[in-house]
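Here the complex is missing a single protein chain, while all its other protein chains stay put.
The letters A, B and C name the chains in turn, as written, and every chain counts its residues from 1.
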Amino acid sequence: MIWLLRPPLELLQPQAVLAVGALCVLAAGASRRVGLGLIKAMAGASVLAALLMLMTTPFWAASPPLLSSDILGWAFQGLFLCAALPLLYLMKPADEIPPALVLASVLGMGLIAVSGNLLMLFIGLEMMSLPAYLLVARSRSPQALEGAVKYFFAGSAAGAIFLMGMALHFAATGALSLEPSTDPLGIAGAFLMIATALFKLGAVPLHFWLPDVYEASDPELTAFFSTGLKAAAVLFLTRLAPLAPPWAMAWAAALTILFGALVALRQKNLQRLLAYSSISHAGFMLLAVAAWMAQGRSPRASLAVFFYLAAYLFMSTGTFLWLKTEGVSEREEMRGLGKARPLSAAALAVLLLSLAGIPPTAGFAAKFLVFWEAFKAGLYVPLILAGLGALVSLGYYLGLIRDMYFEEGTKPLASAPHPARAVVLACAIASILLGLMPWL
Amino acid sequence: MSAHWLTMLWALPAVGGLAALAGGRHSRWVALLVSAGTLIYSFSFPGGAVISSSPTGPFGISYSLACDGLSLSLCWLTAFLTLICVIASWKKDFTPGYWAAFLFLEAALLGVFLARDLLLFFVFWEAVLIPMFFIIGLWGMEGRRKAAMKFFLFTFFGSIFLLIGSIALVTYHHAATGIWTWDMAVLKGPSGRAGLAVFAAMAIGFAVKIPLVPLHTWLPDAHTEAPAAGSVMLAGVLLKMGIYGFVRILWPVFPQLTWQLLPWLGLAASINVIYGALCAMAQNDLKRLIAYSSVAHLGFCLLGILSRTPEGLLGGSIQMINHGLTTGTLFLLVGFLYDRGHRRGLGDYGELFRRAPWMTFFFGFTMLASIGLPGLNGFVGEFMSLLGMARALPIFALLGVVGVTLAAAYSLPAYQAVFWDAPGKGSVSHLVTDLDAREMALLSVMAGLMLLLGLYPGPLLRVMQPFLLGLVP
Amino acid sequence: MNPLVWSASATLFLFGLAALILRRELLAMFLGLELMVLAAVLALGETAARLGDSEGFVAVLLILAIAAAEAVVGLTLILRVHWSGRPPETEALRELKG
Partner (left out) sequence: MIQIPLAVYLLFLAPLTALAFGFFILRPWKPEWTHIPILISCVVVTISTAFLAAFVYSGHGLDGTLFRWMMAGDWSIVFGVRVDGIGVAVLSMVSLVGALIHFYAAGYMKGDPGFSRFFLFFHLFYLAMIGLLVSNNYVQFYLFWELVGACSYFLIAHWLHKPTARRAALQAFMTNRVGDFGLMLAVLLILARYHNTRFAMLYTIAPGMAPELLALSGFLFFWAAAAKSAQFPLYFWLPDAMEGPTPVSALMHAATMVTAGIFLLVRSWPLIGSVPGLPNFIAAVGAATAIGAALLACTQKDLKRILAYSTVSHLGLMAFALGLGQVAAALFHLVVHGFFKAALFLCAGNVAHGSGKPTVSVDEAGGLKRSLPLTYACFAIAAMSLAGVWPLAGFYSKDAILDAACERGPWAMAAGLAIAMGGALYISRMLFLTFFGPRAEQKPGEHVHEAPLIMILPVALIVVGAFSVGWLGRHFTHLLLSGWPETVPLPVLPELSAKVSGMGLAAMGCGVAISYVLTMRLPSFDWDWRRRHPGLEAAFACDLGWRKVVAWFAAVVVRGADRIGRVFDHEVLDAAIEKSADACQKLSQTGSSLATGSLSDSLWWLMTGAAALLAWAGLR
């Protein structure tokens, strides 16, 4: 047990390490003498240290005033840190700022994980979002700036709505804690805060920023967004769970799944297609959270939520990094890859099948658990709609595989082996192993 | 017979598939060895019920396989047809992926027939789609891409209902008995409206595979566009998964509900028989005709299974095996014809009896078996199924016999158009040469089996009997 | 729950919202944004004063700090748009769509 902080605050130890790491990175960068490689290594080291710290802190310790933590929060922190690793490993920053921003963003997510009351939640939210806007701005794609501006305005508007909700909640209950209040003002406040959570998650009516941001940023950054930020949004939602009505969430989830899958059918740009597919997956996560809430926050249902995110972490990271390694951005360029680059095409095929939820893969196990919890929670009609959404999403996942294998393509033979290819293969294999988990 | 014996049965082709992938030029020899080995290995199992299950994992899910008479005979059929497909597509220079896909397909199919855990069954059930999708899509005919997509999406639509049905079944079972279990033998379905809903959901999943008429439109495209060996496996085994699902899962889990639904399901099966025959009469593409005839034959299987009488159940089960052999041979022959003339239309050939007498003989022989000439294997299955249905609901037996009569109405004109009638304007019958030694050996083995099963089906019936007789109410 | 202050805060919030949605220039939208934040802060402060609860005041202070950080990020982005030669309006930023 490494003691950095006095007992009640050891919950914050992973965040403390991240903060120190960020400062060191900035300092090293400012001194101009330290190479970028070393800076990235420092950032990576601090993430790993945070992971170590996380493993060793007894999350069940007494929770100080502003903080509270449970198994879900603890597990999600692990997810955030794992999501940051591939980004730090693969990003080619112009200077020391982006690694620091990544650390700051992960710090924000950590704060959400351990927050006990609304204020800490808001701080974590903003700490997570602000670096994200800048990271998008620093991406290499031509529309990076446009994406960043859209992301900033939408994110800040959501923050403002959250604040209004917090104010109403404070007026109703007199405290910033997370207990649900019954009088109308409190409920209105709760719903505004839920709206912010849905916005961060990308639920349908509030999702319009997501495709633009995912298309604007580099593939590895999108991977971080789709796994890290989405997990944080889910956790944010679970923190607000006592205030939310499960049925509304379930219907929003079904709508999100169907809409995301449908719009993705005709997308030409691959990152935008995967953005809409991540919206569809956000729908499934929302359905899982709704089922979890409907069953009175039973631990088993939370396993479904966590497992879905863990599986999605591998699938999404693998797919986005595949885009980076193969340098493919338009759907036409996918034609004929099956013959041109057999190994990487096979890896992507496995990842796509996992995203679609075809049995031997982790995607199926995740969807299966969500379906099971949703059925136990009695959300029958949203379940059927989710099934149809999965069918429609299979349309474009299979479409990509068809383009790769059944069409004759123009892509040249395998380009130079890219370091990330190993990560993609690891993700593909992981998504098979996770799928067979119930029987291993 | 501990678990790993059965695991090895489906794992052998899976590992063989990986070896074939890496095999490069020798991958077809690897495929031959592995499929022959699996066939021999599958014969080493005694006919009796072999139950082998590992400790139940989380949420009642367990890795349990079992192999009784019905599963064993279907495993024999799968292994045998895979070996036949490997030999049949020997000459054509396929990439290693082709052989690997067939071995993976065989592994998944064996898994389906061996699984006793409902979730394990579902995983194998969907795993079958992936190799088949690539077989149709990569090595199929002109319209293969659309057919492969339609095949995968259509079956996936069915499987979603199957998944939701299974989950509902397990949850209701837990509500009734308080224990989480996914073991098919233990599960009992709820009664009343909930039971009906769960039954309907799972039945839709199986009906897409059988295929029952309104859900059958994927079948003609998939069969026509698949390569010859692909059609053999598709018609030979994949269609039987639906019927197997009904017998293995729905009958034991909903014993009294299936009896109440007998009139509706019987009507659906009879429509299948008549509709399939009428559609077959209207086709002028040989493969589409055989595909629609499969729809009719599977209707007979279902009629037999539905009757819940000993002869009906056994009739339906042996019809599955017989249909696998007969239609498999028909597709092989059409495949050999397509290799020579690169056409499938009825008008494209003519007077083949002059240039290819042996092909004429074998096609005639198999066609007689498929229209149910007594003495050949088609008759045994159809007769016992209709007999079972005659004991349960005679009106559907009447419709079944009308289907038997119509069977000749679409097979004979097609046979005559291709092999006897004078060739039309754009015919390619001058390209057709007679069968070579390999094809002759293959077809004579199949013909011999058809004759044997037609005249002396006793041993196979005795193997299938134990499980099926338990289903008689 | 002082009705006067709450109505002021509500109107401020709605003005901010209107500015954010209707105006085309990015700066005007940013001002609307800040207006919405301040409306929330006003409501929060009034309740804290009414209840005499110190937690509310701590919240107000922290929120103001965060709003400042937001302003930094927002303005740098708007400046970058301006430096990139495009007028800082939403119409200039329409390439990402579909």
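The rule is simple: a residue touches a chain if its C-beta (ideal position, glycine included) is under 8 Å from a C-beta of that chain, and two chains touch if they have at least 3 such contacts.
What you see is a predicted model, and the numbers here were worked out from it, not measured in a lab.
Q: Going by the stated contact criterion, tell me the shown chains that border the hidden chain.
A: So, taking every chain into account, the missing one touches A, B, C.
Q: Specify the residue from the set A:Ala190, A:Leu237, A:Ala301 or A:Val328 that touches the hidden chain.
A: Reading the full complex, the residue touching the unseen chain is A:Ala190.
Q: Among B:Gly178, B:Gly192, B:Gly426 or B:Gly458, which residue is in contact with the omitted chain in the full complex?
A: Answering carefully, the residue with contact to the hidden chain is B:Gly458.
Q: For a quick check of understanding: of B:His26, B:Lys92 or B:Lys150, which residue touches the chain that isn't displayed?
A: The one listed residue touching the chain not shown is B:Lys150.
Q: Among B:Ala88, B:Leu103 or B:Ala280, which residue is in contact with the omitted chain in the full complex?
A: Final answer for the missing-chain contact: B:Ala280.
Q: On chain B, where is the contact patch with the chain that was removed from view?
A: Residues 150, 154, 214, 216-217, 275, 277-283, 292, 309-311, 313-315, 351, 353, 364, 368, 373-375, 379-380, 383-384, 386-387, 390-391, 394, 397-398, 401-402, 404-405, 408-410, 412-413, 416, 420-422, 455-458, 461-462, 465, 469, 472 of chain B touch the chain that is not shown.
Q: So that we can see where the missing chain sits, which residues of chain C does it touch?
A: Chain C touches the chain not shown through residues 17, 20-22, 24, 29, 90-91, 93-98.
Q: Tell me where the left-out chain touches chain A, residue by residue.
A: Given the touch definition above, chain A has residues 149-150, 153-154, 157-158, 161, 184, 187-188, 190-192, 194-195, 198-199, 203, 205-206, 208-209, 211-212, 245, 248, 259, 262-267, 392, 395 touching the missing chain.
As a working rule, only the chains that are shown with their structure count from here on.
Q: Draw the chains as dots and join the ones that touch; what shape do you get: line, ring, star, complete or other?
A: line
Q: What's the farthest chain from chain C if centres are computed as the mean of the Cα atoms?
A: Centre of mass proxy via C-alpha means gives B as farthest from chain C.
Q: Centroid from C-alpha atoms only, then distance chain B to chain C, rounded to Å. What do you get?
A: So the centroids are 65 Å from each other.
Q: Could you state the distance in Å from the CA-based centre of chain A to that of chain B?
A: 43
Q: Just curious, how far off is chain C from chain A if you go by their C-alpha centres, in Å?
A: Chain centroid spacing, chain A to chain C, equals 26 Å.
Q: Could you say which residues in chain A touch two or more other chains, in rising order?
A: Within chain A, no residue touches at least two other chains.
Q: What residues of chain B sit close enough to touch chain A in their complex?
A: Within the complex, chain B contacts chain A at residues 54, 57-59, 61, 63, 119-120, 122-127, 129-130, 133-134, 137-138, 144-145, 148-149, 152-153, 156-157, 160-161, 163-164, 167-168, 170-171.
Q: In their shared complex, at which residues does chain A touch chain C?
A: Touching chain C from chain A are residues 119, 122-123, 126, 130, 133-134, 137, 142-143, 145-150, 152-153, 156-157, 159-161, 163-164, 166-168, 170-171, 174-176, 185, 211-212, 215-216, 267-269, 272.
Q: Per the contact definition, I'd like the list of chain C residues that touch chain A in the complex.
A: So the residues of chain C in touch with chain A come to 1, 6, 9, 13, 16, 20, 26, 29-30, 33, 36-37, 39-41, 43-44, 47-48, 51, 53, 55-56, 58-59, 62-63, 66, 69-70, 73-74, 76-78, 80-81, 84, 93, 95-98.
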